[in-house]
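The other protein chains are all here in position, but one chain of the complex has been omitted.
For subunit A:
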Amino acid sequence: MRLVKEPGSARSGFRDWYLQRLSAVVLAVLLPLPFVVLILVYAGVVDQFGLLDIVDHFVSRLLHTILIFALIIHAYMGLKVMIEDYVPAIGWRVSLIGGMLVMMSGFGIWWMAIIWAWGG
């Protein structure tokens, strides 16, 4: 008689699915803003000092921070799913996802240091 070893549910999946969609909404709202600023600069509406004022403003930094977080979360979730789909070996999966997480965290910390001018 064939035995069916059923591992049951990992009770996961919803969080990733939800965060991916939530981050997509945040990106849809915030991602156009840097391009709007760029267009204003190229159109001559905002000069260099005006651009610095916008970038330096606390609200801009906050939105910038949220944008980078959303970008990293969205990219991480998407690439994680792709790795899970295309890399069948569990060891490789975990290594690649872990490596990706380290790289993205490093990128995020570096970007935060630029946004908030850590170190003066």
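The definition used in the following text is that contacts are C-beta pairs under 8 Å (C-beta built on N, C-alpha and C of every residue); 3 or more make two chains touch, one makes a residue touch a chain; residues count from 1.
One rule holds for everything that comes next: contacts and distances are computed from a predicted model.
J.: The complex has one chain missing from view, so what does its UniProt entry call it, picking from "Succinate dehydrogenase iron-sulfur subunit", "Quinol oxidase subunit I", "Amino acid ABC transporter" or "Transport permease protein"?
T.: Of the names offered in "Succinate dehydrogenase iron-sulfur subunit", "Quinol oxidase subunit I", "Amino acid ABC transporter" or "Transport permease protein", the one UniProt assigns to the missing chain is "Succinate dehydrogenase iron-sulfur subunit".
J.: Looking at the whole complex, which of A:A10, A:V59, A:A89 or A:A117 touches the chain that is not displayed?
T.: Only one of A:A10, A:V59, A:A89 or A:A117 touches the chain omitted from view, namely A:A10.
J.: Using the touch rule from the top, list residues of subunit A that touch the missing partner.
T.: For subunit A, the residues touching the absent chain are 2, 4, 6, 8-14, 16-18, 81, 84-86, 88.
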